[in-house]
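Accompanying notes for the structure given below.
Note that one protein chain of the assembly has been removed; the remaining protein chains are unaltered in position.
Here is chain A:
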Amino acid sequence: MLIPHPLLGLRDAEEFTYLGDASLLDRPDPHAPDAAQQFYEYQHLRDNPAGIHRELWFHEQGDRSWLIVTRNTLTHEILGAELARDAKGAKA
């Protein structure tokens, strides 16, 4: 697989380490009244879509960027990749 790194262009997937669903960016508020429940869901509950999936990849053998890669889990087609810190920044 090839991953289109936003800074470095197409890079082989072997250079990356996979983590999982990009929902891990949304760490709950630890001070919320239902923080325990929210953290339980954050930690353990994931969607497992057959189709479009936003997921986290770490360019471990490269520039050490965390990327959010949008991938079709059925075809492995990669629809895009962005720096996680940009995505997180845009959300904030």
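Everything below uses one rule, namely that a contact is a pair of C-beta atoms (placed from the backbone, for glycine too) under 8 Å apart; a residue touches a chain by one contact, two chains touch by 3 or more; residues count from 1.
Just so we're on the same page, contacts and distances are computed from a predicted model.
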item: Chain left out of the displayed complex - its UniProt protein name, from "Sarcosine oxidase subunit alpha family protein", "Membrane protein", "Acyl-CoA dehydrogenase family protein" or "ABC transporter ATP-binding protein"; value: "Sarcosine oxidase subunit alpha family protein"
item: Missing-partner contacts on chain A, residue numbers; value: 1-2, 12-13, 17, 19, 24-25, 27-28, 30-31, 35-36, 39-40, 42-44, 56, 58, 60, 64-66, 75-78, 83-85, 88-89, 92
